[in-house]
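Note that this complex is displayed minus one protein chain, with the remaining chains in position.
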Amino acid sequence: MKEFFYRLFMNRRREKYWWINLLVPLVSIFLALIVGGIFIQSTGRNPFLAYRLLFNASGLIPGPYWRSSFAELLLSSSMFIATGLSFAIAAKGGLFSIGAEGQFYVGAVVAAFFGYSKPFAGLPSIIHIPIILIMVMLFGGFWGLIAGYLKAKRGIHEVIVTIMLNWIAFYLIQGWLVPTGGPMAAKVETGVSGTPYISPTAKLPIILSNTRLNISIFIMIAVSFLIWFLLYRTTFGYEARAMGHTAIYNMEAPKVSGVNTSKRIMQIMFLSGAVAALGGSFIVLGILSQFPPVFEGGYGFDGIAVALIGQNEPLGIFLSGILIGALRTGATSVQIARIPKTFPQIIEGLIVAFIALHELVRYLLLKLAKAKKSSVTEGSVE
Amino acid sequence: MEALGVRNIVKQFPNVLANDKVTLSIEKGEIFALVGENGAGKSTLMKIVYGLYTPNSGEIYVFGKKEDIKTPQDSIKLKIGMVHQEFMLIPRFTVTQNIVLGDEPHKGFVFDYLRAISEVREISDKFGLKIDPTEKVENLPVGIQQRVEILKILRRGAEILIFDEPTAVLTPEETSELFKTLNALKQDGKTIIFISHKLNEVMEIADRIGVMRRGELQGIVNKSETNERELARMMVGRDVVLELPKANVKAGDEVFSVSNLNVKNTKGILGLKGVSFSVHAREIVGIAGVEGNGQAELVNAILGFLKPTSGKISINGKEIKLITPYNMRTRGMSYIPEDRKRRGLVLPFRARENIIMGQHTLYPFSNRGILNDKEIDAFATKKLQEFDVRPPDIYSKAESFSGGNQQKIILAKEMSLKHNFLLASQPTRGLDIGATEFVYKMLVEEKKKGIGILLISLELSEIMGLSDRILVLYNGEIVGEVTPEETTEEELGLMMLGLKRKERVQ
Partner (left out) sequence: MQLLNLAIAMMLDFAAPILLASLGGVISESSGVVNIALEGIMRFSAFFGVWGSAVAKNQWVGLLWGIGIGIVVGAFHAYITVKWAGDQIVSGVAINVVSLGIITYFLELIFKTTGYSPSVPYFGSAANRISLTFLSKIPVLGAFSRLTIFVWLSLLLTGGLHFLLYHTVLGLRIRSVGENPTAAETLGVNVFKIKWFAVIMGSVFAAIGGAALSLGTMASFNNTGVAGGKGFIALAAMIFGKWTPFGAMLAAFLFASAQVLQFILQATARGIASQIPSGFYSALPYFLTIGALVGVVGKAVGPAADGIPYKKES
């Protein structure tokens, strides 16, 4: 532990103004809120009211209905964290995956299938849930592996393949598996549209009574830690990061050192798919209890934003996942201020924009830091 | 008449004072050489003159007038041209497109390619620099690429021509060809600034010589009044004898061999034709040749990046069926790559991370896939000391080290891998004298330890000084096999251009 802090701080201290790097994301969030506020003001609505409503209902700030909104916050955060990590794993390895959306779908539908179908549905939760999660990760991982295989063996750009696979997943699920008459559709006589409801043994255990909050957030804490461990404490992560850093050079440095990059690319994409699919399973096992006929997605694409705000680091993604989860949880309440509930997405996008502008943010902060310093020294001279 | 004057130029980079109050005056029609070690600040000074860098302070005079040069556009207008050390060419463009870029013949906004071609022909005839205007630059050998660079600036009407280490990639013949061109340009009344660290060349071509060390101008001397030794002392600040300490040890068993190797390069052209040779323990085999004559294909075939169409590669007498870097390395190969930044290092990784690459999966650096930081740090600390890497900070990122220290990190890494064959591909490329000496010492020590070394180099002096046997590569073929005792640089140069062949020494 001592060593850990030594590394974290002693190391950074070598660089002058190292703390600015930590400040950049925070300042970006702050600036995004300001710009968002100005935008609301300019459309003739009250930004202060909007933010008060937003944050009161977000689950971040204790208040009257805090318990339930806090639960909802963590519920949605766990899905954002999953898709965010999925993007980041690939990005660390030098791969640009837009595939979390499709993998999320795959995860959701696989979770529904193993949640309701027979031999499994009778098992006790303690066996049933792990089986579901393993199957979800296998299928999601496979979905990611397709892009990884084509990249590694055929040199085909992963961006195209992941985009195409998103649509293929979407159409196969919503145009074949789930609609009435499809292999996974509930029997007409049950009156249920979409897949049948999952067995109670498949539902993720609730950890906060009278809310929907379940163990998914714990799962994501563990997964975030495991991914951090994998990336920074293992030879696999070491190789993956080396590949990511040298992607513009065709990963030549790790290659000449004997790293089997094509095997790693496939493993990375598998892992990336598996984690995104895990997020998809949460929506079925913890919220919807089935795969509905109309499935509202978007978690996969938001995952990219989550990962970028979290600087592709597991801890950062965990925090930014909580932030985005909070914005989404509070979203519906802003309608009281006559603001559409998609407003938080503007904030989210603006945060990402300021992250992209980190050079500018850094520049401003540095100027601020230097100005302050010089005024302090001047003061002491007097 | 003064063509170019710089007064009190100061340039501060974040970590280093690159130019410290440099004042120079260069006469019209002379060849002025600027010498100094890598990092002495000579390139920086010229990049300031060319408008690529902005100085912190100081003034520049061009033909007697004080000028404010902020961008290359400004310097081009003032008839200053620069041939950069790393060629500023676009490989996918044709010769003509490269030459006219930035000042294109046009009809309205339409690019007049035909007129551009004829203009290029015209200018190449005028200066006697032959070239095919419609060929793509990526298909040209380095010497011709340099010709494209020279034509580029001549077409812009440059009167002051700056050459940054122009001979680094040339053969002796190409170099003397270049010198002829330079002299002809001088006769034309052009002013030439020649940056180099090769003193023999400077003594041959320059009229006056300015010596730089650590950002400061040490002095300016007339060629007639100086010698290489004095220049070297001014450059390094001490007496240098760049000795090539040859160790006469008896070669042992064969450690590496290729036989009848045919390799197609990425363009589908046979880049290596029926190449066979072997390397023995305690032996340095030098591969001489002009860049682009099969060196890249040879290295990439040995690494498995290019699949040979026929032939075999063996280590320790055993043929390697499936050639991958991993298979080669586990059977005893180490590799000093020709391109440090691309192949040798992961630049954003710290020194400690770079130094274990390739052995990170081995005990004690990792156990069952989990890294052991303590062991890695201890190892890295030890190695940085042993190889005198400065600063000896294992947490610094590789990109923050100087070129010579980066190379030392690579050496430390490669030498600590278990190996008995070393593939050293241009191991001193872009290094200063100190680091070059270090590499030479390393190679000889390796040899004494019993390691067989394949040394691929473009520097003839290096090949001559270190090798026990020399193979000459021309156009993908081995056209000669000689020992340094029985040959001369001139003879090697002829073979490198394919003008002479020499039978294998039995």
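Which chain is which? They are A and B, in the order written, and residues in each are numbered from 1.
Rule of thumb we're sticking to: contacts are C-beta pairs under 8 Å (C-beta built on N, C-alpha and C of every residue); 3 or more make two chains touch, one makes a residue touch a chain.
None of the values given here were measured: they were computed from a predicted structure.
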| item | value |
| --- | --- |
| Touch criterion as defined above, residue of B:57, B:73, B:330 or B:385 at the omitted chain | B:73 |
| Touching the absent chain when the full complex is considered, from A:61, A:163, A:221 or A:369 | A:163 |
| Selected residue (touches chain absent from view) among A:51, A:70 or A:343 | A:343 |
| On subunit B, residues whose C-beta touches the chain left out of the figure | 50, 52-54, 71-73, 76, 82, 84, 88-93, 97, 101-104, 106, 109-111, 113, 152 |
| Where the unshown chain meets subunit A, residue by residue | 39, 43, 96, 98, 150, 154-157, 159-161, 163-168, 171-177, 179, 181-182, 248, 301-302, 304-305, 308, 339-340, 342-350, 352-353, 355-360 |
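Note that in this section only the chains that are shown with their structure count from here on.
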| item | value |
| --- | --- |
| Whole-Å gap between the CA centroids of subunit A and subunit B | 46 |
| Subunit A residues within the subunit B interface of the complex | 3, 11, 14, 233-236, 238-239, 241-242, 245-246, 249, 252-260 |
| Residues of subunit B touching subunit A in the complex | 303, 305, 324-326, 329-330, 335, 337, 341-349, 353, 357-358, 360-361, 366, 369-371, 373, 393, 395-396 |
